[in-house]
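Excluded from the complex is one protein chain; the other protein chains are retained at their positions.
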Amino acid sequence: MRRALRWFMACWLMAVCVVAATSTAALAADLRPLVQALGTGGYAGTEKALAQLSEAGDPAAVPVIEALQAGDLYVRKADGAVVVARKAGADFALTDPLSGADLGPAASGAVDKVKVNNALRRAISASLGALTLMSPDAAVRRSAADAVFKSRDASALDTLNAALAKETDSGVRRAMEQARAAVILTAGASDPDTQAAVATLAGRGDRDALALLTMVAASGASDAAKSAAAAAVASVEQKLAFWAALQNLWYGLSLGSVLLLAAIGLAVTFGVMGVINMAHGEMVMIGAYTTFLVQELFRAHAPGLFDLSILVALPAAFLVAGGVGIAIERSVIRWLYGRPLETLLATWGLSLALQQAVRSIFGPSNREVGAPSWMSGAFELGGLTITYGRLWIVIFAFAVFATLLVALKRTWFGLSIRAVTQNRPMANAMGIRTARVDALTFGLGSGIAGLAGVALSQIDNVSPNLGQGYIIDSFMVVVFGGVGNLWGTLVGALTLGTLNKFLEPYAGAVLGKILVLIFIILFIQRRPRGLFALKGRAVEA
Amino acid sequence: MSAEDTLLYLDGVSVSFDGFRALNNLSLVMMPGEMRAIIGPNGAGKTTMMDVITGKTRPDHGTILFEGATDLTRLREASIANLGIGRKFQRPTVFEPHTVWDNLELALKAPRRPLKTLTYAIGRDDKARIEEILEITRLSPKRDRLAGSLSHGEKQWLEIGMLLAQEPKLLLVDEPVAGMTDAETEQTAELLCGIAGKHSVIVVEHDMSFVRALGVKVTVLAEGSVLAEGSLDAVSANSQVIDTYLGR
Partner (left out) sequence: MLTRFFLMGLDRKAGVVLTILALLAVLVPVMTLLVPADSPFHMSVFTVSLLGKYLCFALLALALDLVWGYVGILSLGHAAFFALGGYAMGMYLMRQIGPRGVYGNPVLPDFMVFLNWTELPWYWLGFDQFWFAALMVLAVPGALAFAFGWFAFRSRVTGVYLSIITQALTFALLLAFFRNDMGFGGNNGLTDFKEILGADIQAPGTRVGLFVATVVALALSYMIASGIIASKLGKVLVAVRDTEGRVRFLGYDTESYKLFAWTLSACMAGVAGALYVPQVGIINPSEFAPASSIEAVIWVAVGGRGTLAGAILGAVLVNFGKSYFTGALPELWLFALGGLFVAVTLFLPKGLLGLGAQLAAKLPGNRAGNKSVPGGKTADQKGM
């Protein structure tokens, strides 16, 4: 930072001298002598000529400077003419830098490269920035304005003023004004100008603006300007804090939806059936490994359709995990109904065996699960950065939640589940096959865990221990939200996710998690039945 | 009547569960040594009334005073029991893995702190008291049987015996003769009448012949409040009571 500042100051001083010496002459002059000057006098000569070229403010100079930037600008030894040379076989093909006219081939020994050092490179991009401000293309002008904002090159100020006078596009205009303000603040200016620039930058309100404003507030400007800058710093900081909070909220929502996915299945088996399934995490793991297998099939047989692999993996994971769940219910859990602590132990045993089974089949190391193209990348929304993968998981989690809610409330199967949980003998008497409903309900919960596995395979390591990382969190979500209440699970997951992410910046990830755990422990002790407790005589028994 | 002379004083007690009013502005007064029978249809709030007296359920509104001074709504179950309020549940609840003797020993009036029970050694008086209760409840021959192996009626008697062992000032007895033979029912009525006088008793019962055998003041509850109060004959003639409970 400090070095950059020093460089800006040096650049500015030099530019002032150059402007003083050449401004009147350069504007009228033909560009050609200036281009010619690029090839003489070593770095200093090139730099001086470059500054004059930008002062001239003629967009025709842009290709020349771009060639200089790309390292394509050469001096022909024969006559000292500055030319653009590009490799053509063993030789160079020469063109005129300004007109682009073909100047014929030249042996590689016949030309000398115009050398560029780091200082020059910065000057080049600054002057390119200044010159492209005049481009007829609005997008080019805009990025040029942004370039000036970053370089804060004082030599661009006149061009910038000229460009602003002509600018009609409001977005580009704003960018230019901000660039101008940045230049003014860096270079120093009269009090009203400084204050106007401070106001402009306050409107921009990002980290770059904050850095500049902070510099002004600490600089030797007038008190009025300094206090204006300080106020602007405060308002920008507030705005940034707002976006940071929003970003945290997004991270929290994202983590919350992961927790929700992991916990929904548990809300069915634990919340609705009252079965403690410690192998729930392993159902998630099975879903993730199913995704891996489906992707392997796609890689081997239809690599072109790889983007669809996740869509195939979803039903596959649901069926595989659901099938394993039904098998577990029929073989073990049905003998243990009404004995939750024994169920807990038996399913823990199953989870150990399932982990070891997967470890024996697939090996202990992580398996590679790829992301389809529509799930990679990110986009910006205001001050937020949102990755597509996370966005899809949030959408998916809510979709699964809504589907389950509708299925339980509106379908015959859902009605049977509720009937069996509320009054088993009566449901039996009315012809509902309770054993089958039990098995299918458990299968449903496990299948949803499998779906969670597909989503988690996108953001977590697919290893035999995948499920272990989620089981405690999932239980916390269900218990925190209130057992037997799907909405409670939703609110619980989002609350815990957000709480976690808001604690992280202050306490760090591990301590944050510990604090959340302690919070839940205290919370459960205050409200043993969770956030959305069922009240009344029924639950007190 | 002032609250100070009463043993139990309920005034304007209301409880609701999820919008359902289990008790609605219930008021009831018990004098020391009094026995009272409470009848009423299912859902009238009989069990909930016992719950609020014994501290299992907190009332939303209302006053509950014991011996005219102690506010029961602020106390936990154990403290209320130690004040001298004993309760027998509708479904007999005894400690099934313990013997009949141990059940009575646990119920026997004695210090209740953990360290006191750790060092407790049964004395001559306590032994005699348990023997006495075994006699009263006719469980002497089964003193070493596990409570879980008793018949339903025997469990009812054991629970009544435990209630006696507590020596409470007020006994709350919920359906004491459910599942008993006629002879047992008669004996239970005698037993309870014997207790009254020394202790106050509230009996909740559906069995009309049992209530008649007790021959005490009757309170009819309906929809969480008192519908009628008086002798069994008087309330039986009350047209409201006939409509809501007894039927025509």
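By written order: A and B. Residues from 1 in each chain.
FYI, a contact is a pair of C-beta atoms (placed from the backbone, for glycine too) under 8 Å apart; a residue touches a chain by one contact, two chains touch by 3 or more.
Here the structure is a predicted model, which means the values were calculated and not measured.
S.K.: Among A:A107, A:L352, A:A378 or A:V406, which one is in touch with the chain left out?
M.R.: Touches the omitted chain: A:L352.
S.K.: From the listed residues A:N161, A:Q238 or A:S360, report the one that touches the chain absent from this view.
M.R.: Only one of A:N161, A:Q238 or A:S360 touches the chain omitted from view, namely A:S360.
S.K.: Thinking of the whole complex, not just what is shown, which of A:I276, A:V400 or A:A455 touches the missing chain?
M.R.: A:I276
S.K.: Give the residue, chosen from A:A419, A:L517 or A:L531, that touches the chain omitted from the document.
M.R.: Once the missing chain is taken into account, the touching residue is A:L517.
S.K.: Which of B:E77, B:E135 or B:D182 sits in contact with the chain that's absent?
M.R.: Residue touching the absent chain, from the options given: B:E77.
S.K.: Which parts of subunit B face the unshown chain closely enough to count as touching?
M.R.: Spelled out for subunit B, the touching residues are 54, 56, 76-79, 81-82, 86-87, 89, 93-98, 102, 105-107, 112-114, 117-121, 162, 166.
S.K.: Just the residue numbers, please: which parts of subunit A touch the chain that's not shown?
M.R.: These residues of subunit A touch the chain that is not shown: 273-276, 332, 335-346, 348-357, 360, 420-421, 424, 438, 472, 475-476, 479, 510-511, 513-514, 517-518, 520-522, 524-526, 528, 540-541.
Definition applied: only the chains that are shown with their structure count from here on.
S.K.: Using mean C-alpha positions as chain centres, tell me how far subunit A is from subunit B in Å, no decimals.
M.R.: Chain centroid spacing, subunit A to subunit B, equals 67 Å.
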